[in-house]
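Omission of a single protein chain aside, the complex is shown with its protein chains in their original locations.
A, B and C label the chains in the order they appear, each numbered from 1.
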Amino acid sequence: MPHLPDHLLTGYRNFMSGRYLAESGRYRSLAREGQSPETMIVACCDSRAAPEAIFDAGPGELFVLRNVGNLVPPYAPDDQFHSTSAALEFAVQSLKVKNIVVMGHGRCGGIRAALDSTAAPLSPGDFIGKWMSLIAPAAETVSSSTFMTATERQTALERISIRYSIANLRTFPCVSILEGKGRLSLHGAWFDISTGELWVMNKETGDFERPEMT
Amino acid sequence: MPHLPDHLLTGYRNFMSGRYLAESGRYRSLAREGQSPETMIVACCDSRAAPEAIFDAGPGELFVLRNVGNLVPPYAPDDQFHSTSAALEFAVQSLKVKNIVVMGHGRCGGIRAALDSTAAPLSPGDFIGKWMSLIAPAAETVSSSTFMTATERQTALERISIRYSIANLRTFPCVSILEGKGRLSLHGAWFDISTGELWVMNKETGDFERPEMT
Amino acid sequence: MPHLPDHLLTGYRNFMSGRYLAESGRYRSLAREGQSPETMIVACCDSRAAPEAIFDAGPGELFVLRNVGNLVPPYAPDDQFHSTSAALEFAVQSLKVKNIVVMGHGRCGGIRAALDSTAAPLSPGDFIGKWMSLIAPAAETVSSSTFMTATERQTALERISIRYSIANLRTFPCVSILEGKGRLSLHGAWFDISTGELWVMNKETGDFERPEMT
Partner (left out) sequence: MPHLPDHLLTGYRNFMSGRYLAESGRYRSLAREGQSPETMIVACCDSRAAPEAIFDAGPGELFVLRNVGNLVPPYAPDDQFHSTSAALEFAVQSLKVKNIVVMGHGRCGGIRAALDSTAAPLSPGDFIGKWMSLIAPAAETVSSSTFMTATERQTALERISIRYSIANLRTFPCVSILEGKGRLSLHGAWFDISTGELWVMNKETGDFERPEMT
């Protein structure tokens, strides 16, 4: 017997009788002609921050990479398996997306782990520890800001990590060249799970601000 | 000025006046109490196969890792940055998900790249080439199955890669131990973009079959 | 000739024909019976953050101390002239206010001065430099958080200074005793000049959050 958890089967049936029924033409045409999304999103795995929900995006619209903490490691051509770099390369070189948005969010468990240097590894492999060590220098600085509350430190590092990932995007030659030619734009955004607000990065200052809603 | 591509801003406004307005209580409670998704999905970055759409999932329901080809590399504790292993460790050890679903899909560009051994790298770093080389042995065998059509070879490798990723999941001690205790279930699924059909893996045989829809 | 700047005379005439005309009974009764405000506000001198405007407060409602940076120095009984301690003592002991609110605000020039250790004194007396040195330890820590943007550092220190002033309020025996008896409440708030939003301090965590507006 094929088997899926019940909540997924129920959800899938809703999809078939709802969204798919309404958009079957679009799905068929996307299958026939291939995808051509304008935008790549680098987002977190968090169950509360799905990019398609936040951007009300339909099929074919967003090419979405999701990892813990929405991190982009720096360019490092070697013989390792780089899942993030592979997705980036595919989006930029093959799909020729016009925008890359790094979207972080509040109350991120990965960022929390990065700030808690005293936590035991989750497993002997300590994969989360190593992954989040990408932002270790910033995490250490922020951790020592003891005048800030725990939440303030967390938000600060969440936003720092977005700027860090955008800076790393520019270490990829294909990204920096296309951005220089005006054919690729890089953006940052931070989602507040509680209020639903999206704070968008100001490209000049690096600050996060709420866009006009009208 | 903060800046986002227009289609994202428009979508975000729809989210705020639609889904967020309808589910603000749920978002607030998820912010306050943290996420506790039952299920982790390993899916592809493809813009046509968003797990939340296919499973009609609301906020808090799915912890979603997305990379090109929905691949899980084998367990390899070393000093590298493993984004996939980090997400897996976080989902299993910290969130204690009960299910992991590896969801592939038809017309996958990453799988197509794996089948085309003559293609030039997309960039000097060849990140996609290295990433898809995870399934190189299977890709080579399938490529040489010249009695199958190109589409049949593509579908075959898409499904092989799902079984491969599930097998790799079991190389992680935390996964195999919890699966042995009956506290974690592994599933495979394959989404047909054109028809909207989800084919679910039969755990005994490894075959992909359509679930009952009633 | 009595003389006032024109804009003040014009404004005063508006007051007489507007608010005073509408509320003369209230003014007369407040003159006759004395003031009995429930709340003291410690606010900044900034022209953009008048407490009566932000709290839409009428005559008799708010006892308002305003200095640069809305700072409360620690309790220090000596032979100096303590304008802040005098106002605090008068509000708590004589007027018996029930609430003290320390209200800071964004883009505060005093806080900016505290963060800029390289700035020359504004005058040989360097009164601003000495006054803002009350928060020098926090200012130094925040200044060194180079991963944060200038605006992020500024907001961080603005909020830290509110918590600092509230902590100093508790060094006054009359405040801590009455707070302990439940007869005096201490609050923090931060006003965002641009959006008009008031962020209110959470007493448990020290975080600043927006209150429900319904």
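Structural remarks
In the analysis below, a residue touches a chain if its C-beta (ideal position, glycine included) is under 8 Å from a C-beta of that chain, and two chains touch if they have at least 3 such contacts.
Since we're looking at a predicted model, the values are computed, not measured.
Displayed chains that the missing chain touches over the full complex: C (touch as defined at the top).
The omitted chain makes contact with subunit C at the following residues, 1-5, 7-16, 18-20, 24, 27-28, 30-32, 34-35, 37-40, 45-48, 50, 52-57, 59-68, 71, 73, 75, 77, 79-91, 93-95, 98-99, 101, 106-107, 109-110, 113, 122-128, 130-134, 172-174, 185, 187, 189, 192-196, 198-203, 207-211, 213.
Note that in this section only the chains that are shown with their structure count from here on.
Chain contact topology: the protein chains form an open path, each linked only to its neighbours in the line.
Farthest from subunit B in terms of Cα centroid separation is C. Mean C-alpha positions place subunit A and subunit C at a centre distance of 40 Å.
Among the residues of subunit A, those in touch with two or more other chains are 195, 210.
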